[in-house]
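The structure under discussion appears below in the form of structure tokens.
For this view, one protein chain was removed and the others were kept in their places.
And then subunit A:
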Amino acid sequence: MIELLSLSPPGWGGNLLRGLLHSLEIAFGAFGFGLLIGLGGACGKLYGGPVLRDLLAVYTTVVRAVPELVLILILYYVGTDLLNKASEAMGYGRVEISGVAAGIWVLGIVQGAYATEVLRGAIKAVPSGQMEAARAYGMPPFLMLRRVTIPAMMPFAIPGLANLWLIATKDTALLAVVGFNELTQETRQAASSTRAYFTFFLAAGALYLMVTLLSGSVFARIEAWARRGQPSLRKAAT
């Protein structure tokens, strides 16, 4: 059992770790892409015109009601089709899309819908006086976003974003269905070629669990950092 998991070639441990690395890469990229979409979406939902607001409502509702697996397939085909059409129009011919890039694109759009809701709630929780003060000083919108809105909303957004990050790491497993070489897919290959299903699936589960627990403590630190300067609720209560 230990030989099966060893890192050098007769064992499959190296493959599992490589899969984990791919999973983390995709999760990281998708989380970042989702955050960008979410920030834009939240600002659009709060400050945008009626048409933009309705379009964003459709986006978040549809993405949150349709299974990720179906969205992944649709976005994967739409993305590759669009990219090929664009490159053919520019005279380059068909392009190969790497699994990591496709995974980031697909999961990023899914994450963006959830991030929009998390960030919208967080921005709404910021006392409006802070933003009014910034506006009263004539701060341009982007500077206000960077200096006032984002730092002030961080403590409210971190718990939701931590959840989103965990969803991102677990959703990378879905890409196994489309055949990307991330952790779950590598595990299945290792398991089916050695017939040691239990060993490998348990090992992969332990790896995922490790990522979850580690991220939990990292996010607890980030939250403590984002809340610095705020009076602690626990101290105030006693």
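Quick note on the criterion: a residue touches a chain if its C-beta (ideal position, glycine included) is under 8 Å from a C-beta of that chain, and two chains touch if they have at least 3 such contacts; residues count from 1.
In the analysis below, contacts and distances are computed from a predicted model.
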Protein that the absent chain corresponds to, by UniProt name, given "ABC transporter permease", "Cytochrome bc1 complex Rieske iron-sulfur subunit", "L-serine deaminase" or "histidine kinase": "ABC transporter permease"
Contact with the hidden chain (one of A:D54, A:E88 or A:E132): A:D54
Candidate in contact with the missing chain, chosen from A:L46, A:A86, A:A125 or A:L202: A:L202
Candidates A:I74, A:A133 or A:A224 - the one touching the absent chain: A:I74
Residues belonging to subunit A that touch the chain removed from view: 50-51, 54, 62, 64-71, 73-74, 77, 166, 170-174, 176-177, 184, 187-188, 191-192, 195, 197-198, 201-202, 204-205, 208-209, 212-213
